[in-house]
Every structure is written in C-alpha cells, then in structure tokens.
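Worksheet for the structure shown next.
Just one protein chain is left out here, and the rest sit where they should.
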Amino acid sequence: MARRKSCTLAEIVKRFGGELIGKGAVRVHQVAALESAQAGHITFLSQSQYLPQLVGTRASAVIVGPEARDATDLPRVISDNPYAYFAKVSNFFNPPIPVKGGIHRSAVIEKTARIAKSASIGPCAVIGKNVRLGARVVIEAGCSIGEDVTIGDDTRLHANVTIYPRCRIGVRCLIHSGVVIGADGFGIVKEEGIWKKIPQIGRVVIGDEVEIGANTTIDRGALDDTILEDGVKLDNQIQIGHNVRIGAHTAIAACVGIAGSTKIGKHCAFGGAAMIGGHITIADHVTVSGGTVIMKSLLQPGTYTGIFPSALHQNWLKNASHLRRLDELVEKIHELERRLATPARRQS
Amino acid sequence: MARRKSCTLAEIVKRFGGELIGKGAVRVHQVAALESAQAGHITFLSQSQYLPQLVGTRASAVIVGPEARDATDLPRVISDNPYAYFAKVSNFFNPPIPVKGGIHRSAVIEKTARIAKSASIGPCAVIGKNVRLGARVVIEAGCSIGEDVTIGDDTRLHANVTIYPRCRIGVRCLIHSGVVIGADGFGIVKEEGIWKKIPQIGRVVIGDEVEIGANTTIDRGALDDTILEDGVKLDNQIQIGHNVRIGAHTAIAACVGIAGSTKIGKHCAFGGAAMIGGHITIADHVTVSGGTVIMKSLLQPGTYTGIFPSALHQNWLKNASHLRRLDELVEKIHELERRLATPARRQS
Partner (left out) sequence: MARRKSCTLAEIVKRFGGELIGKGAVRVHQVAALESAQAGHITFLSQSQYLPQLVGTRASAVIVGPEARDATDLPRVISDNPYAYFAKVSNFFNPPIPVKGGIHRSAVIEKTARIAKSASIGPCAVIGKNVRLGARVVIEAGCSIGEDVTIGDDTRLHANVTIYPRCRIGVRCLIHSGVVIGADGFGIVKEEGIWKKIPQIGRVVIGDEVEIGANTTIDRGALDDTILEDGVKLDNQIQIGHNVRIGAHTAIAACVGIAGSTKIGKHCAFGGAAMIGGHITIADHVTVSGGTVIMKSLLQPGTYTGIFPSALHQNWLKNASHLRRLDELVEKIHELERRLATPARRQS
C-alpha cells in the first residue's frame, strides 16, 4: 500500500478487460465498500443480496456481474467475476510498498549469512549462520531467523516472526507477525509413565506464494519434513502438526488445527476452527465446514460438516439430555416395532 | 502491582463504603483467597458454595454479601456485590506500577514519531514513522509499532506486541504479550483455481479501556475498519477477523474466533472457544456458552448453547452412531405412527 494514483474507468477497462458502460472518463483513485464509498472511489457488487446498498452508494463507479448490468446508472464495468476484478483494481491502487534494500544498524547478522543487496532487514532482527535471503526479501523488526534457513525472492516477514533452523520458504510468500515456523513437533513417547521427548529432525518446507496469518504455528517434521505446497493460504492462529502435507492452493480459515502426519489434498478449503485429526488423508477438492471435527480420512471430494446446532440454552438443555440417552430412545423404538409386529389382539 | 501499604478495615469501609461488622481497627495489607489467606489478608465470599472455606480461613477480615453477614465471626464488610468490592480493595493494595518516562537506549525510534515525555519505551522496542504515543504510555521490550499508529494516554503494551501501520488504540488500554493488531484480514478470491490476495486497506480502531489477552490477533479491515468499542475485554488467543465490530463492554473468554464482517452487540459475553461465523449480527446482551458454534445471526438477547455432551467413550460411540442415523430413526417413528393410525385389525 504505497502511494495513490488516479485513473479513468476507461483506463481500468483497457488494463483489466470487462465491458464498460457509461462515462469512461470518470476518474477513480481508490477502492471502497458499497456503503462507505465516496466520490473518486470504485466499488463492486459480488452478491445480489447487496443490491440495496448499490442503490445508495456514493461511489463514482462500480464493478458488477452480467446479471446486474442494469441495476445501476453509475459508470460501470461488467465482469464475469466482479470480486476477482475488484481484487485486481485494488492491487493496482494499493501496490506493495517498494522494498528499500538495506540492513538496519541494530539488526544482528551472522557473517556467514548470504543476503541479497536488495533485501531489507529491520531493527533488532536476528539472522543466523548460513541463512540465505533472496532478492527483495523483507525481514521486519524483531524477527529471528535460525541457522541454515533459506527464504526465496520477494518474500516478506512482518515483525516478530520466528523461523527455526533449516526451514525453507519459497518466493513471494507473506508471513504475518507472531508466526512460528519449525518449532518441534509434539513427539513424545511414554516409558514407565514418564513422557520422553523424541528429537524432531525434519524441517518445514514451504512453497511459493504461500500466505501465513498472524500467530500461526507450523511444526517441523519428526523425521521427514512438514510441507506446504505452492499457493497455500493460511489465516491466523492455525496449528499445523509435524509431518503434515498441505496440497497446492488449499485455503484454511483461522483457528484450524491439523494434527500430525495428516495429508491434505490440493484445492481444499477449511472453515474456521475446523479440527483435523492426525494420520488421516483428505482428498483434493474437499471442503470442511467451520467448527467441524474430522477424525477419519475423507477420500471423496465434497463438503463435510459436523456442527452441534446451537439453540437457546433451555432448549439445548432438553435436547442434550435426550441426546445423552439416545441409546434408550432407539431401544424404545425397537420395542414399539416389536410390539406392533405381533397380532393386535395380543397387545392388550 | 507496585508497593504494599497497610490500612485498617475501618479505613477501607470509609473509602469504599459497605457496612462494617466487628473490629474496625484490624489491619490488612493484601487480598487473598479464602483458603490461602494469612493474618494481614482480607478475603471475600462471593458464592455460597464456598461457605465451608470461609469457616477455616485464616484471613484477618472478609468481604461478604448480606446473606452471609452472620456466617463468620471475623471482622467483615457487608456489600451487595462482594466480588466487585473485593476488586476495589485489590486495586487499592495492588496499584499499577507508576510509569517512569523515558526511552531505553536500545529502542529504535523514527524521528517523526511524537512521543509524550511521560511515556516509557522499553529495550529493543521499535517505533515507526509518525507514530503518536500519549502521556504515560508504556511500550515494553520488543514491541513493534508500525507507521502512523496512534496510542492514547495511559495505555500499556506488554513485551513483544506487534501493531501494524495506521491502527488506533484508545486510552487506558492494556495489551498483553504476543498480541498482533492489524495484520491482513483473510481476503482472497479464486480465479481459475488460484487464490489471489485482496489488499487489506482498512485499519483496526480500538476504543478506550479495552484489555486484550496474550497472543490474541485482530485483523485490519479489508476496506473499512475493524472496530472494538470502549470497554471491550478480550482474553487470550482470540481471533477477530477483518471488519468485525464488537460493541462496548462485551467480554470474550479465551480461544474464541469471530469470522469476518460479523457485528457483535454491546454487553455480550462469549464463553471460551465459542466460534462465531462471518457476516452475521449478534444483538446486544447476548451470551454464547463456551464451545458453541454460532453460524446464524442472533437478534434476540438470551443465552445460546450448542455443545455435544461428552460421555465415556464407549457410550459416546453408541450415541454418535445413532446420531449418524437419526434420519432413519425419524422415519421409523413416522412409520410407527402410520401403522397405529390404521385400524387395529389390519395390523396383523
């Protein structure tokens, strides 16, 4: 989000495609939501439920789908995927801050680290032995990068990220504050009632264009590596156990936990606070609803859900109490079936 | 929690009200729990279930409600809200450490930052361009404060907090270690199977007297701001998605997640690990029980619950298996009803 520029709607259509309807000369300089947009803003309509807000918007222009081409008189762009179109326009008006290469005087860098001249190292960041940082890598304040870590070109670490030794991170990744990559997996074994630690000698290997949200943790493998393939998008406070593999272009919402050794397919989507058990396999193109616990492999694509429906507390109390005795209820139904199966005259 | 002082019970009653029974001259210097209190301590009884512990307490004085006025012979204060009274006494004996203004020599401060002389900046803290810190603000070790952030008077950040650029925090807030405020919301859009990032250009705006627990994350808005109103209290490891608004004086226990664009009313209370879906509205004065998933708007005040009742594993196995086939059970009941509705003689 560097500096603002302004341009005409016609220039936007020239750059990003779509059909222009109305005054192409209208100038816009920023994106905004339907309700808070002002003159000079371009907004978008992605779902018909927001049509009422479209009517009242003060934006100068709007991006809509074909079904809404006549829903407004504003200068507009018609696009098959208005939300994706909007994303492009937003990226155009809000480009990443250009990286000024250089190492802050308070950063602590081991001599054997190899850091591209175009990389930027912030105050009080600590870079370990043999670390390699690619072109235009940004390491913000207070980050700690362990020995032998490799980070690819154009990857940015926000402040206070910790990377343990030997992990590898690809190009164009974005890692938010408080993330911990490569801490020990939870490998313990009981011997005579006492838990003994098992050394965690694998790494974390992260592909290209991966985003990792604030305070997410990704454990290093016990023996082999924990792997995130290209294009994986993780929200905040996600926990990835040791030896997990997450397939390319899978998106995971906040507060999800994935237990050790589980293999997740490509193009999956997990809703917030879904919990995925260990040592299972999730196929490609599986969607897991938020709040759902998955304990067994899901080998077919589809959407899976398991949420206890919420209710007013007094209603929940009743239903929960029945649920606890569901076994008895089933037995009663069987008994009723047995009695109905016998001749009617014997019932009395 | 600076220094200790001692005072008499009569002085406490003079300062904080309530009815004194027994020796007002007894001196106390600290608060304590019923069971661990010693001579010189003042304790309290807030729930009748702890009456047995009251009998055995070694405290010098006690705060009780009217219903327990005769439950002890100890010097005591009668108060309608013994727990709130106790809180006042505890705050009196354990005042915040007075702030010594000053900037540690190892802190890194941009020249354009405007920092009150009475503010305190700890070791290795990093303060960005144009940051404004009010009177008596405390920024502890290792915090990173991004460009253009504003923090109001008397707000304290414990060690290793990260605030992203442009966020605003009110007066008298308390922010615990590991908190990340203003990281990007999880804004992605799929185009030809690939997730594209949407710039997150909103801010986080936090009111006055807000407390935020350790390792909690609050994402910046996508277009508009994420907002916490005055007096909101957040426990640890809470996740607040982009564009959420939390009404004044709402309290949220640990491990709660609130997905993007959800609006929470004032005076709500959420139990631990409650999970609140995105794009919904929660009315004022709603209570959500711990462990409950809320996926739809709650427009009426009340307490809402949705917890799967736990049981011994073998019992759970049975009930879960019935639950999976609940649809069949319902069909069986309907069949039984149909059969009973037909004349008895035809049943055989």
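In order of appearance the chains are A and B, and numbering begins at 1 in each one.
Just so it is clear, a contact is a pair of C-beta atoms (placed from the backbone, for glycine too) under 8 Å apart; a residue touches a chain by one contact, two chains touch by 3 or more.
These figures come from a predicted structure and were not determined experimentally.
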Absent-chain contact - pick from B:R58, B:K129, B:K233 or B:H279: B:K233
Contact footprint on chain A, counting only the chain that is left out: 106, 108, 124, 126, 142, 144, 146, 160, 162, 164, 178, 180, 183-184, 186, 188-191, 193-199, 201, 215, 217, 219, 222-224, 237, 239, 241, 255, 257, 259, 275, 277-278, 288-289, 292-295, 302-309, 311, 315, 318-319, 322-323, 329, 332-333, 336, 339-340, 344-345, 347-348
In chain B, positions touching the absent partner: 1, 30-33, 36, 81, 83-84, 86-88, 90-91, 94, 104, 106, 122-124, 140-142, 158-160, 174, 176-178, 211, 213-215, 231, 233, 235-237, 249, 251, 253-255, 267, 272-273, 290-291, 307-313, 316-317, 320, 323-324, 326-327, 329-330, 333, 336-337, 340, 342-345
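Please note the rule applied: only the chains that are shown with their structure count from here on.
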Inter-chain centre distance, chain A versus chain B - centres from mean C-alpha coordinates, in Å: 25
